[in-house]
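Quick notes on the structure that follows.
The complex is shown incomplete by one protein chain, all other protein chains being positioned as in the whole.
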Amino acid sequence: MSERFTHFDDEGQAIMVDVGDKADTQRLAVARGEIRMREATLERILDRRVEKGDVFAVARIAGIMAAKQTSALIPLCHPLMLNSVSLDFFPHPGEGRVEVEARVKVGGKTGVEMEALTAVSVATLTIYDMCKAVDKEMVIGEIRLLEKHGGKSGSFVRGGAARPGGRESGE
Amino acid sequence: MSERFTHFDDEGQAIMVDVGDKADTQRLAVARGEIRMREATLERILDRRVEKGDVFAVARIAGIMAAKQTSALIPLCHPLMLNSVSLDFFPHPGEGRVEVEARVKVGGKTGVEMEALTAVSVATLTIYDMCKAVDKEMVIGEIRLLEKHGGKSGSFVRGGAARPGGRESGE
Amino acid sequence: MSERFTHFDDEGQAIMVDVGDKADTQRLAVARGEIRMREATLERILDRRVEKGDVFAVARIAGIMAAKQTSALIPLCHPLMLNSVSLDFFPHPGEGRVEVEARVKVGGKTGVEMEALTAVSVATLTIYDMCKAVDKEMVIGEIRLLEKHGGKSGSFVRGGAARPGGRESGE
Amino acid sequence: MSERFTHFDDEGQAIMVDVGDKADTQRLAVARGEIRMREATLERILDRRVEKGDVFAVARIAGIMAAKQTSALIPLCHPLMLNSVSLDFFPHPGEGRVEVEARVKVGGKTGVEMEALTAVSVATLTIYDMCKAVDKEMVIGEIRLLEKHGGKSGSFVRGGAARPGGRESGE
Amino acid sequence: MSERFTHFDDEGQAIMVDVGDKADTQRLAVARGEIRMREATLERILDRRVEKGDVFAVARIAGIMAAKQTSALIPLCHPLMLNSVSLDFFPHPGEGRVEVEARVKVGGKTGVEMEALTAVSVATLTIYDMCKAVDKEMVIGEIRLLEKHGGKSGSFVRGGAARPGGRESGE
Partner (left out) sequence: MSERFTHFDDEGQAIMVDVGDKADTQRLAVARGEIRMREATLERILDRRVEKGDVFAVARIAGIMAAKQTSALIPLCHPLMLNSVSLDFFPHPGEGRVEVEARVKVGGKTGVEMEALTAVSVATLTIYDMCKAVDKEMVIGEIRLLEKHGGKSGSFVRGGAARPGGRESGE
């Protein structure tokens, strides 16, 4: 793993690093985070979902659209033409907790970790926004990279994360 | 506290709720979150800071600019003309942890919780981006509203948060 | 009704006209449009809606977010802090036709016709995008202002439009 | 033609579909729409055009810039690096009607139908904006895809559209 | 005139300063800049203008739209709801020089100097873009604030600038 912060040059000045020599490879990143809330709040989200009014549907769109804005939000991120973005929501009703997972793919010169992490962040923020009238003490957390494939540095799979599933193991 | 999700109408359709009858009042929101990393990563951030190349300076700008884009990111958020935005970074070197706090003010019809939370989220994402070449296992978490003032619902101060300081108690 | 194009000065140069002398009043605009498609396409949209996968829910979010970007899209439009945006979808299954109606409110110096029309346009474009794999011959049309209230020029209600309902009469 | 809505996964969740396996091919899309207005309004537009103050010139710029923002407006659209965008305006003075046609090209993995349709939509909205002080009853309509080339699904040319020309047959 | 840089707090951290205590007043800013080019290039611009194809018309729209994006471009700028924006172009054919002047008005808590300067900058950049195929040695310069009115600090009129006119004295 690199020994230096690549986003600064030798004089400590922030730069958008040159990726011109990198190969265009197929890349995938998966990130996950969660939002914790009162159990009653989550019950209400899930109740409504069955009827009508789907918090997760709105948060999903927000996350997908945010993934496309990543390079406009994160100062030193490279613009990328994303091949796909998908988000999954895993509610844990007994725990007042919703996990959010984003998968982003690209064929390009840089990885899409930031796009996946940004999608998760904005999706959880959107859940917060839609539920804040009934619960102001929600906490967004555990936003992390689960895995990453493609590019010169090869694959990364988060250590003890032992993610017990994914889409398949979802709800 | 309201018994309904205000971002859906009676038929469960997402709406940007009408705030036309709300008064323009001075509003403040304070949000906080953190990013956890290997101690060596944080040491490197702090070392460089003394010399040159300041991760927090870049993250601060990213957070401020993101606060101004909140209504473009969060689907049902109202546009607001923010009066001020500031971010503070509280590194805890022994714990490999950096806390980020955002304060946002507005004179307007809706609160600025989402702006403060978005600023914290994007600032922590920017730290992640700048350090990910040396540490891919960083975790962003504990993003929450600390306090909120102004508007009809009055002041909210997070329960057990007992924030032991703030800017004053910073570094 | 004005006898001149207000978006040009005396020399025929495009300007964003000065609204500084206008009063801040409560303003409402309602716009409507439609997208026509094969009956089978609409049936599929409505079928899925009952199960899962709601085209209208995605289009609604797109329309609301577009309303907030109106002044960035339409060159001479003034920025406004919208008070509310809502969209309704009225499917006419026997006719292969979906009507889309947007209502936008603001307290400000200029009307919100463009915001309502933009919301309708982008919502219908989003329906097109989501259905174009099964039907490339859809047509977007009849995008028009239904009514407008507030401001010095007073209320406008579209002539022969005799809108037989609205939200109430919707589906 | 596909039998499913590609923008939902098997569980009915909106996704930005994976285009990673698609080839980069040269693609073209042509869309057309119109705005109908009182004859006197169109006469005024055309009069001014001869002198000074060109409504179509402003609408053309708005349409081109909107084409570049398509993936930010339409939730599930892929970002694309457009190769070219052009817009043509075909006024029909005797009918109080202006047709707008957009042509968009790209070398990429997805088609540019949405970019062409978005360019037409925003160009007609801009005409509406610039003329609304003298005519509030304008109607935007007949926005449709005329043709589309490139990509695995091959060429599409709209059925009965029998477009009697194009740029050549214009004014 | 203030003795401190208001965009840093006491610890030297960048902030978007609090304008909550400032009064909403009517404000105006006028900025001017120029682009210098070969005389032949300017002749060509002016020739085409008479016929068809108006470089200044495109640059004017770009400048107006950029003024509305100022707070998204300049990190510590406050968002503002502009009341008006206009740009004028003053070609000096004998000198291969085009002056660009922007006037921006707002009723708000902060001045609009940055909006006027940004409009001039982007308008001159747009001229550069449109002419760079025939002249790569153009120089953009003399971008400065001419005058500023409204707000607690009162009026500022640039010293030796002795602008001999304005729109009136233009060409």
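All chains are identified by letter, namely A, B, C, D and E, in their written order; residue positions are counted from 1 within each chain.
Here is the rule we use: contacts are C-beta pairs under 8 Å (C-beta built on N, C-alpha and C of every residue); 3 or more make two chains touch, one makes a residue touch a chain.
Everything quoted here is computed from the prediction, not taken from an experiment.
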| item | value |
| --- | --- |
| Touching partners, among the displayed chains, of the absent chain | A, B, D, E |
| Contacting the left-out chain in the complete assembly, out of E:11, E:39 or E:95 | E:11 |
| Residues from chain B at the interface with the omitted partner, ascending | 54, 57-58, 61-62, 65 |
| Hidden partner chain, residues of chain D it touches | 26, 57, 60-61, 64-65, 67-69, 80-88, 105-107 |
| Positions on chain E where the hidden chain makes contact | 1-8, 11-14, 33, 44, 48, 51-55, 58, 61-62, 65-66, 69, 73-77, 113-114, 117-118, 121-122, 124-126, 128-145, 148, 156, 158-159 |
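The definition used in the following text is that only the chains that are shown with their structure count from here on.
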| item | value |
| --- | --- |
| Contacts common to chain B and chain E (chain labels) | C |
| Fraction-based call for chain C against chain A, same above half, different below | same |
| Centre-to-centre distance between chain D and chain B (centres being mean Cα positions), rounded to whole Å | 39 |
| Chain centre separation (chain A, chain B; CA means) in Å | 17 |
| Residue numbers of chain A (touch at least two other chains) | 54, 57-58, 61-62, 65, 69 |
| Pairwise touch network: line, ring, star, complete, or other | other |
| Pairwise chain contacts under the document criterion | A-B, A-C, A-D, B-C, B-E, C-D, C-E, D-E |
